[in-house]
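A single protein chain has been omitted; all remaining protein chains appear in their positions.
Lettered A and B in written order, each chain numbered from 1.
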Amino acid sequence: MKIHKTSIIENGAKLGSNVSIGPYSHIGKNVILGDNVVIQGYCEIGINSSKDNKKKIIIGHNSLIRSKSIFYAGSTFGPKLVTGHRVTVREGVKAGKNLQIGTLTDIQGDCKIGDYVRLHSNIFISKLTKIGNFVWIFPHVVLTNDPTPPSSKLKGVTIEDYVAIAAGSLILPGVILREGTLVGAKSKVRKNTKAHTLVSGNPAVEKYPTSKVKLKYGSKKSAYPWTRHFHRGYPAEIIREWKRKLKN
Amino acid sequence: MKIHKTSIIENGAKLGSNVSIGPYSHIGKNVILGDNVVIQGYCEIGINSSKDNKKKIIIGHNSLIRSKSIFYAGSTFGPKLVTGHRVTVREGVKAGKNLQIGTLTDIQGDCKIGDYVRLHSNIFISKLTKIGNFVWIFPHVVLTNDPTPPSSKLKGVTIEDYVAIAAGSLILPGVILREGTLVGAKSKVRKNTKAHTLVSGNPAVEKYPTSKVKLKYGSKKSAYPWTRHFHRGYPAEIIREWKRKLKN
Partner (left out) sequence: MKIHKTSIIENGAKLGSNVSIGPYSHIGKNVILGDNVVIQGYCEIGINSSKDNKKKIIIGHNSLIRSKSIFYAGSTFGPKLVTGHRVTVREGVKAGKNLQIGTLTDIQGDCKIGDYVRLHSNIFISKLTKIGNFVWIFPHVVLTNDPTPPSSKLKGVTIEDYVAIAAGSLILPGVILREGTLVGAKSKVRKNTKAHTLVSGNPAVEKYPTSKVKLKYGSKKSAYPWTRHFHRGYPAEIIREWKRKLKN
């Protein structure tokens, strides 16, 4: 492609070198795309929620946004953002580098996301959520923010570095998941967790340190911290740093 | 915009004054749009489920349908309908005024929805569901209709006025949620509820009157009935009426 003839690029949009835009996509006037960014077809990038809105959206270099995704203006993404299809991201997101957002995931905006975060398919992220670095969230997880719905005093979930939330879980408003927490599948978490601890169930209860969770197939070593055995998709310098930490 | 040049408007479609249609949208021949309706891009409005289908779809004045939404013919919506993105609504819906339908929500059709109902993101609403007025349903809620799946004798859920269903809950077929019921997050409701009562858990059990649920942040007053403290988005005459009722 490069810029497909059926796409709509509004005057004012700033496209880096070697940018590629798929068929039927719509790039708004307040969009700033870094070098080598690929926007597939049927995307809407830079929607303004009101007419007098002058907010920009910045998407870092070497990013890939898959088809039918929607990004509002008023957010910033570091380099190497990668999305699935049909992602919806409202205004007010500040995200670090190499964020991955899975198909159908819905980010309501006004939230902060660190570096190397992996969000899988069909996750719901409320406003005011704070997500650290190296976090994993699996399909159909819901992060809430309203303790007495409907109300006006909202409090987002806080997720510290290296947390993994297994599929189908829901986290109640204001809960803090401490570093390295593992949330078992289909849990409902009501209370702050301890670092490097497994919580599971509906309601979730504290089970044991994550170091006691073993790999199920092949080696029977500890599955956590997962940085010990899972390196796919991370840069070499990050993996070296993990190895150094694990030795100490 | 107004009518974007890339949109397809079939002969027979009736557009009120000041209607706006976004890029790449497709408006069928049986569509009737009220004054000031905005249809964003990539929408399909008025799909007929069979070729000889002459059913209309009526969308009331001052409605806003966000991009990539799909509405079949054979439904009626009052004024001030507001949707998120990627909403899917099949035929046979009769909805009152100022319905809000969140991103990804999937309404299977043949259902009745009252006035001022708020459906959040990614809700699944089975056929034969009945929803009253001023109801709130939060993300990832599932309303079912088949007690012994798969079978042919279906029975929808009935939701009375002022009910609030928190995120991630599922309601079993035929269940009646009485006026003012609060369903806690990630619950599975198997039995009819009492009015103004909190039910929660999987399976859900009756907890206590909703009046005992306090606001969590700021004031420690009762959070329910929510009409006491939550007024955003409702017209002044409705709020006055709520205040009058709460005094008595």
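Going forward, contacts are C-beta pairs under 8 Å (C-beta built on N, C-alpha and C of every residue); 3 or more make two chains touch, one makes a residue touch a chain.
Since the structure is predicted, the reported quantities are computational estimates derived from the model, not experimental observations.
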{"item": "Contacting the left-out chain in the complete assembly, out of B:Val37, B:Leu172 or B:Leu215", "value": "B:Leu172"}
{"item": "Candidates A:His85, A:Lys112 or A:His196 - the one touching the absent chain", "value": "A:His85"}
{"item": "Which of B:Lys2, B:Lys153, B:Lys220 or B:Arg244 contacts the chain that the document leaves out", "value": "B:Lys153"}
{"item": "Absent chain, residues of chain A that touch it", "value": "6, 23-24, 41-42, 67-68, 84-86, 103-104, 118, 121-122, 136, 138-140, 164, 166-168, 185-186, 201-202, 213-218, 223-224, 226, 229-230, 232"}
{"item": "Contacts of chain B with the absent chain, listed as residue ranges", "value": "8, 24, 26, 42, 44, 47, 68, 70, 86, 88, 104, 106, 108, 122, 124, 140, 142, 144, 146-153, 155, 170, 172-174, 188, 202"}
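Rule of thumb we're sticking to: only the chains that are shown with their structure count from here on.
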{"item": "Between chain B and chain A, distance of the C-alpha-averaged centres to the nearest whole Å", "value": "28"}
